[in-house]
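To keep things clear, I will list the structure first and then write my remarks on it.
Showing just some of the chains, left in place.
In this document, chain identifiers A and B correspond to the written order of the chains, with residue numbering beginning at 1 in each.
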Amino acid sequence: MLTSGGDAPGMNACIRSIVLTAAAHQIEVVGFSHGFNGLIEGDYKKLLPYHVQHIIHLGGTLLKSARCPAMHTEEGAKAAAITLRQMQLDALLVIGGDGSFKGALAIAQHYKGQILGLPGTIDNDVDGTDATIGYATAIDTALDAIDKIRDTADAFERIFLVELMGRHSGFIALSAGIASGAEQIICPELGVLKPGELDAVIRPIQNAQVVKGKSSYIIVMAEHCYPGGSTALAADITKAIGIECRACVLGHIQRGGSPVGADRILATKLGAYAVEQLLGGAHLMMAGEVNHQACLYPLQASGEHKKRIDPYLLRWQQQVAND
Amino acid sequence: MLTSGGDAPGMNACIRSIVLTAAAHQIEVVGFSHGFNGLIEGDYKKLLPYHVQHIIHLGGTLLKSARCPAMHTEEGAKAAAITLRQMQLDALLVIGGDGSFKGALAIAQHYKGQILGLPGTIDNDVDGTDATIGYATAIDTALDAIDKIRDTADAFERIFLVELMGRHSGFIALSAGIASGAEQIICPELGVLKPGELDAVIRPIQNAQVVKGKSSYIIVMAEHCYPGGSTALAADITKAIGIECRACVLGHIQRGGSPVGADRILATKLGAYAVEQLLGGAHLMMAGEVNHQACLYPLQASGEHKKRIDPYLLRWQQQVAND
């Protein structure tokens, strides 16, 4: 087992569930450190139920994570497979995002054991599961910050532009935006903004200020939606309307923190399910949850980005809240 | 519109969504105070978007809630219907649990307008929706408390018995129990315990203490699962095994607090959906969310208690975590 890619709250809960479930089935588990690096270098430790006592509530990951440039080469995948064979391991579990699953698929070319993935990333951009482990916590962390910013925005009757994580999807931005009552949400699904073409952003602001007398105005935006990011966009908005617009980049706060209940439960369920499915012979699959039911999904297909942000909420925000 | 029954985090977010969506459709909204009492007594106020600014994050309910003994009589329902007719209201929206929906159904006998329900209760014991508004927050509130109790349980290597709300269902107990890594969960779905027949409770404790050397042991229990509640059960466990077992009753803390993201989003979605469905002619239905999709469900059937707690997690807890 290893954790890879950006850390996500709930990874420890998932590790715990895998270890406890495996122990109940008399299966031995080892954890590799620092993602695929530990696998390549044979850096691991045996994991017993004792090791995972009282980690369910901790952020980060016990096993550490890391980028692993070596995995982008065939040599890396081969070296990883050699470790697995030498240690006579029957299966590999990878907790991470679709980038990590690509690494797992590369290893499968050189390794005969079973390989399963578990979706652990705050970005929720993995197909085959309604939610990824860490996503629910990231929403609440962002929300907590936006609620605080609202206090100041309200006190000063100001415009704030809050930039959230989310790579190439608007899951966090839409959810945190709806939940915070943001007046406007900017996310990749609505297209990338171009400097000089900010009408769609500015019109609702002016409408709110002039017509509705709103005391504050908060725009939630996903990263990578404007050249130069939120700092550049805030400056351009300020210039265009003559009212100061401030940017806040939440950054790495969003990855950490004690996982909320939903993430601990999902992580526990998927960890247990993955171990059971290994026993049932599953291979090259990802353990996900769809409509509250644990299920398998081809690892290969997990990165196709077919999953869509909630169209109902997106439309409501455009028609009602942005108005 | 009114809120009725026990208050639940997210009720304000729901009120806000109803008011904003109605305003976008040029519909007027009035809010009755103190649940059905306000309806009977004609105690209400008109709600404009201005009134619901910045309430999305607040616990409790702007409209107040209350029990209404009068609604258990036909006179109460008639009086409520008279108010609705006199005010020439086309529809009534009730945010509450299945008890509140019974009141709405009684009013329907004497009132020709449309009636819709919205599921607002921390207990999640309403059919026709995967989650009720307030349930996700109640889990996290309970979790936060159990995490704190774990600190002391761990420091003292003690047994704690934490009693959670949940009327006649184990939704909160199972979710908070799984999420906190509780060693044992007692909920109505597993049957009511009888004094003198505590073997099923005590055996796993002794096993954990003796065989596994666990440093703390937490039992999460739903209310109404033992005669005399957790205080009596803790005393009986202490007597039976000779190690002190302490009871903690979470009580009303579980109803309050700022709603988490999941509840704000659900409340927003259902509030908007209810208004749209009213326009589409819906009547005597509840607006719920099943498999991430907003949908209608007969109000009459919402209290049949067919919804089950997650059988997968229940089994896992019994087989793996309780072990």
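One rule holds for everything that comes next: a contact is a pair of C-beta atoms (placed from the backbone, for glycine too) under 8 Å apart; a residue touches a chain by one contact, two chains touch by 3 or more.
Note that the structure is a prediction, hence the values are computed from the model and not measured.
Chemist: Just want to confirm the stoichiometry: 2 copies shown, so how many copies does the whole thing hold?
Modeler: Counting every copy in the complex, the total comes to 4.
As a convention for this text, only the chains that are shown with their structure count from here on.
Chemist: From the mean C-alpha coordinate of subunit A to that of subunit B, what's the distance rounded to whole Å?
Modeler: One centre to the other, that is 28 Å.
Chemist: Please give the residue numbers of subunit A that touch subunit B in the complex, ascending.
Modeler: It comes out as residues 16, 20-21, 24, 49-50, 53-54, 56-57, 130, 136, 139-140, 143, 147, 150, 154, 175-176, 178-181, 212, 214-216, 258, 260-262, 264-265, 268-269, 272-273, 291-292, 294, 310, 312-313, 316, 319-321, 323.
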